[in-house]
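Not every chain is included here, but those present sit where they belong.
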Amino acid sequence: MRMNLYHILGAKQFDRASLEDIFSLTKEMEQVEASGGSDRYKNKVMTTLFFEPSTRTRLSFESAMSRLGGKVIGTENASQFSSAIKGESLEDTIRIVSGYSDVIVMRHTDIGAAEKAAAVASVPIINAGDGAGEHPTQALLDIYTIEKELGQVDGLKIGMIGDLTYGRTVHSLSYLLANFNNVTIYYVAPENVLIPPYVKKYLEEKGIAYVETNDLEQVAANADVLYQTRIQKERFPSLEEYEKAQGKYVIDQSILDVMKEKAIILHPLPRAGEIAPEVDLDRRAAYFRQAQNGLYIRMSIIHKCFEKLGFVKNK
Amino acid sequence: MRMNLYHILGAKQFDRASLEDIFSLTKEMEQVEASGGSDRYKNKVMTTLFFEPSTRTRLSFESAMSRLGGKVIGTENASQFSSAIKGESLEDTIRIVSGYSDVIVMRHTDIGAAEKAAAVASVPIINAGDGAGEHPTQALLDIYTIEKELGQVDGLKIGMIGDLTYGRTVHSLSYLLANFNNVTIYYVAPENVLIPPYVKKYLEEKGIAYVETNDLEQVAANADVLYQTRIQKERFPSLEEYEKAQGKYVIDQSILDVMKEKAIILHPLPRAGEIAPEVDLDRRAAYFRQAQNGLYIRMSIIHKCFEKLGFVKNK
């Protein structure tokens, strides 16, 4: 297996210095976007290989590439990926598509698919989600948003709410938070979708404080960040299990009432009822600003991939 | 609700002056296209959000954007629009995609979806069809074609044939015709798909003469424009209702024989048997020229959106 240094596979590959580097570049990208984009990568081709549909993530990568002047080709639907239907291995697909592309953004249903792709790719692979595994660019934009909204990440209390088993964004976010000082994480989840032991183990190794609780109101009263997530029906083994988890923890006016004045509410989106409509009107609702930051983070990541700036730690 | 002045939502938003303005610009766009396109909007991004497939309309918008130098991202299939599957509201989708785009072209299954989108969008929304509602750029290209082919719209007799209930193009076209003088509309439809009362009411308010009849031959003998439409199987409540309507009014040699020498035959396409093959060879068959005009109209509309030229009346 080749050990390329510029794939974006998982949140654990980033250290504090590389995060600061990316965020600094991301601020520049906000300026590039505001000034109408760039022609910098006009001869570059990004391929978006989505074996599982994710319109929002795909469009944000494609827009980011477009804002940098580049070209995009791709496929939006796994079930029609003809070569896969015909029995082709992921490795073969990647070997060939590498030859048509300067960077590949991949969404896959299987944990570890991005690592498998990177092992044979001749161009950078950006993991845009691998099953219940990781979604590193989401975690990067989450941390970027926290820092932009609150001025820093060190010392913050962060509540993560909802589906903490299947929700890969909270896993990646937890890993990234391990790079900061004096952070406390509160996990609030229905009992059938608790945060997995391997995430807790990672935090323990890194000396990050965390608390598991089912008292959302108390967490809301103390937290600087409430990170709400959707109960992802499509990832549950049965409807029965889904219904146990669904609707248990909703952010509504009663939660807003106890929250700190300077706190923020984040959500990776899409949402499906776990944030009440009245919350949108509150200044602390930062999830649409967060989604917008996704564009800037992805511009920054693409730029890094092309420049091969070595911001990624050797795993 | 914000009242943006540059969305393209329905035919009623255009007055005579704005139509003349658009058509004048469209003539320029024909020159731009003939001379090999432009780089003018090379840093702009159009997103095509199609919740219902419509390859022809989507490709014409994407080509129009490309001819103006712009970039296109998008999704071609509602049923795979993952965020929608996951229960996301249209408003959330639009809020987020706005941040990735300079203009959004949307096709949706529900009447009024374009208005809902425009209410929350931070970029122009172009309605590319909302269920049985409207399809304003189709109506613009229809009128543009009539004027280009026949020199004027005032004073013309226009027959509309086929599915006048579910066929949104005839609704939008009727609204646009209300801006012209001394126009007479003939509606020829199977009795289960008649022109709806609210369209007739609008024409009455505007003082536009119309006639409902089932005598296609007589209409053909008098009309300057025959606007044929497809009986849209997919919009009928039952197969039985569809079969009552299907095949009743076909334009064939017998119709050509009674038509005026200078008349034209239009069709929004696709067609499925309601125009006999021999008609294609007749000079009066203008539907392929009409389809081509769609490209120029859409170039013109996109240009207008970016220039925010205020050609749209406040509703």
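As written, the chains take the letters A and B, and residue 1 is the first residue of each chain.
Simple rule for what comes next: contacts are C-beta pairs under 8 Å (C-beta built on N, C-alpha and C of every residue); 3 or more make two chains touch, one makes a residue touch a chain.
On a predicted model such as this, the values are computed, not experimentally measured, just so you know.
*Asks:* Quick check on the homomer: 2 copies visible, but what's the full number in the structure file?
*Replies:* 3
By our rule, only the chains that are shown with their structure count from here on.
*Asks:* Please tell me the distance, in whole Å, between the geometric centres of subunit A and subunit B computed from their C-alpha atoms.
*Replies:* 40
*Asks:* Given the complex with subunit A, which residues does subunit B contribute to the contact?
*Replies:* By the definition above, subunit B touches subunit A via 42-43, 45, 47, 71, 73-77, 80-83, 85-88, 92-93, 95-97, 99-101.
*Asks:* Would you tell me which residues of subunit A are touching subunit B in their complex?
*Replies:* My answer: residues 36-39, 52-56, 58-60, 62-63, 66-67, 69, 72, 76-77, 230, 232-234, 269-273, 288, 291-292, 295.
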